[in-house]
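The block underneath contains the structure these notes are about, expressed in structure tokens.
Note that one protein chain is taken out, while the other chains of the complex remain in position.
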Amino acid sequence: MAENGALLRVENLVKSFDGLRAVNNCTLEVRKGCLTGLIGPNGAGKTTLFNLITGFLKPTSGRIHFNGERIDGLPPHLTFRKGIVRTFQVPRELKSMTVLENLMLVPSDQAGERIWNPWLFGFRVSRQERQIYDKALQILEFVDLQHLRDEYASSLSSGQKKLLELARTLMCDPQLILLDEPGAGVNPALMKRLVERLELLCHELGITFFVIEHDMDLITRLCNPVIVMSNGEVIAEGSPEEIKGDERVLEAYLGGQYLAGT
Amino acid sequence: MGVSILPVLEVKDVVAGYGEVEILHGVSIKVDEGEVVTIIGPNGAGKSTLMKAVFGLIPVKKGRITFKGRDVTGSPPEKMVRFGLSYVPQSENAFATLSIQENLEMGGFIRRDGLSERLNWAYELFPDIASRRHERAGRLSGGQRQMLALARALMLDPQVLLLDEPSASLSPKMVEAIFERVAQINRSGVAILMVEQNARHALQFSRRGYVLAMGVNRLEGAADELLESAEVGKLYLGAEP
Amino acid sequence: MTDAVSRPADLVGRAQDIRRRYGDTAVTAALWLLIVGLVLWSALNSDTRQLFVNGVVVGSVFALGAIGLTLIYGILKFGNFAHGDLMMLGAYFAFFALTGRVSERPRFDKELPWSLDSLPGAVDRLGDLTFGYGLIIAAVVAVAVMAALSIGLDRLIYRPLRRRGAGIVIFAIASLGVAIAARSLMLIIWGPEPRSYVTGIHKAQQYPFDIRLKTDQIFIFAVAVGLAVLVYLLLYRTKLGKAMRAMSDNPDLARVSGINTDQIIAWTWVIGGALVAVAGVLLAIQAQLNPQLGFVILLPLFASAILGGIGNPIGALTGALVVGIAQEVAVEYFAPGYKSGVAFVILIVILLLRPRGLLGARV
Partner (left out) sequence: MRLERWITPAAFAAVTLAVIIMPAERSGWAFRDSVIPFLASFATTVAIFAVISLGLNVQWGYTGVFNFGIAAFFMVGAYTAAIFTKPPPAQPEFVSYVGGFGDKLDFLPFLSSDQWLPFLIGTAAAAVMCGVLAFLLSIPTLRLREDYLAIVTIGIAELLRNVSIEERGLVNSARGLTGIPRPFHDFFDPGDYRFVYFGIALGVLALVYLAVERGIRSPWGRVLRALREDELTTAASGKNVFAFKTQGFVFGAMIMGIGGSVFAYERGSVSPDTFTHFFATFIFWAMLIMGGSGNNKGAVLGAYIVWGLWIISLQLLGYDLPQFLRSRIFFIRDFILGALIIAVLLLRPQGLLPEERRVSIWLERQLKRRRRLWPWPRRREPTEAAPVD
């Protein structure tokens, strides 16, 4: 039975590529208002899981519920509509568009996105543009990129691109943000700020986060609970301390055979 | 194994990465003749990047790589193979549209003679792929594909074999089989430098090990010492230093 | 409770899975049946039998072009829109080597003092063929020239683009530039009038089943099939060919295996250039020498390559024969101007139903 407060629930999810099961009978829950961490060795299927949740891949079998609604198999733009946004492990910025444009693209249902609206309802487009612009500026300030707003996104450093990815997700008032390694390549000072920002977003605005991260320090500081995946399955879940003490997790990382299932 | 004065492969203070992103911030590793060395470390430590940098697949920005005392820094992979190194990438390590036999022939591409003997040798070492030699490699199971990748890399009779996570996404049984095969290859005199996720398992087959984290050396030592060390677990799960 | 609700949805999901898994196979089987049926029908129907045979000849010319196209596509990963024009250019080079003629002013040729047809007996007909051994030597010359030219174009244009990491579209536009340059080069040197290697009428022979064939056509078919088999043997039996396939499959792993990819690319252009030249000569024997023809033939070439599954020479041969037969047989029912329409329809059907082609993705 669904536990109260589960925003995202993944049940028996399977994804196989040419017989190889990247995600194997994975079942997990992300509770509302939490910063849930997702860790696991390389090839555990973490990014594949993200791709399945956001609709970039279609599951072979299994179910994904978001807010009690089934979302598996929806294309990316529809999962986005439901309130799920993601970042990419390797930042995929829109290279020859400015930082500001990268953000202003995001809000959905912009009046000006219908080709005839700029002609018929110019004032509405105009007003909305102003709102989006203000919001983009706010968010740029939030992630400390406001001085770069008119630069092409391709000229950013890799850490700044990571922040841009985060900023992009904030443009649309999401319910759930999936972050794929937000910390990689971000320098320590920025990182500290990033952690503060994420906590602020989570606690003040009630946005739920689901974070893949390799940096255990960051996970410890940021996330609770932490879910551990290995070979496409969830093998443990708990607070960072519990995870660190969990024999199975260490086994998964260091090798040796963990106990499969149940 | 006798202790040689010069290591076969030595990596000194190598700095490398993809494009502007630097992942290795000065890593040093050495491999003596005939030994198995395992590199372990948490995700994102730069283990695979190190392999690629050594093999010339990504540019080395700083540092030196020497093979038998000869500077091979920045040589392209097709040259590395001629020096006597061989490399098994982590994924996509077989030509899926080629037959198994053709895969092995490609492994021996620069060989001038003795190809058929070497082929027979490979099939003897890996009997499970021998029976399917005219099938496309894309049809093999994960474990068999890994065997094929090993066999392909051995076709040139290399002195040093670089293995990038040979046990990745294999069943426990298969992992066992792969490691046994690796040990067997080593007994035939090939030095092995291996990156592994499966740290404990790999260290059991190794003489020495290195632990990388965040693109720098963190620990090194004899394999059994590392196996016992509590430090290693902490590096993975990030207890406060 | 959740289970009860989600069970019907699961059934739908499973049905989709089945469709995903077997639908592809079913569509392929249906397309194959359709093709085999049409081919058999046109071969057996006495109205279209002659056209069927013509189609095989036309298709074998397409085949050589499509094999070259698909080879370059497989290894360099871009559609070469200059392929048709380079075919024609190759044919003109052979013409030049054979006759030593260039256009001086409209409808007036200037003959250079040296040419192959001045060799003793070079234009004497070989058996029932319309041409002598001179043309064959000329074709060899054209092969050499086109192979060299292809490498030159790669060094000059495609390699810099590759180093820069340009996208496939940039390659395609560059190849369009090459196509235009090649076409205008032909027009500059030989003028716009159609030409042929030999003048005079060539009578067709009567064969069983009421089929009339020129010996040239049999020659075209034989050369095309022979070369297709050679390319197949090259790719599947020789070290170079296997390395080419390996590189097409996984360039990084090819480098790791010690394969020099620059060299493989150069060889690909040599073989591609040679095929272009032969295909061009055959096209010119089959139709004529005409600078306009190069771009027109591009559509059937691409249709053949896509029908067969891009990157696959046997597929290209099969695809080309199907396209050739379909185009010729269609003449019985539609105006000749619709030949290109046939190739277009085949293209659209394949793209809609099975974009990887009939023989593609056999992994």
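For clarity, chains are labelled A, B and C in written order, and residue numbers in each chain start from 1.
The definition used in the following text is that contacts are C-beta pairs under 8 Å (C-beta built on N, C-alpha and C of every residue); 3 or more make two chains touch, one makes a residue touch a chain.
Quick caveat: nothing in here was measured; it's all calculated off a predicted structure.
Counted over the whole complex, the shown chains touched by the missing one are A, C. Contact with the undisplayed chain is limited, among A:61, A:110 or A:224, to A:110. Although one chain is not displayed, chain A still touches it through residues 54, 56, 75-77, 80-81, 85-86, 88, 92-98, 100-101, 104-106, 108, 110-115, 117-119, 122, 125-130, 133-134, 137-138, 141, 146-147, 149-150, 152, 168, 172. Listed by residue number, the positions of chain C touching the unshown chain are 78-79, 81, 104-106, 157, 160-161, 166-170, 172-174, 176-185, 187-188, 191, 295-296, 298-299, 302-303, 306, 335, 337-341, 343-344, 347-348, 351-352, 355.
Keep this in mind: only the chains that are shown with their structure count from here on.
In this assembly, A is the chain whose CA centroid lies farthest from the centroid of chain C. Among the residues of chain A, none is in touch with two or more other chains.
Residue positions of chain C touching 2 or more other chains: none. Of all residues in chain A, those touching chain B in their complex are 18-20, 22, 41-43, 157-158, 181, 184-185, 214-217, 219-220, 231, 243-244, 249-250, 253-257. Looking at the complex, you find that chain B touches chain C at residues 55, 57, 76-78, 81-82, 87, 89, 92-98, 102, 105-107, 109-110, 136, 138-139, 152, 156.
Partner chain B is touched in their complex by these residues of chain C: 239, 242-243, 245-246, 248-250, 252-261, 362-363.
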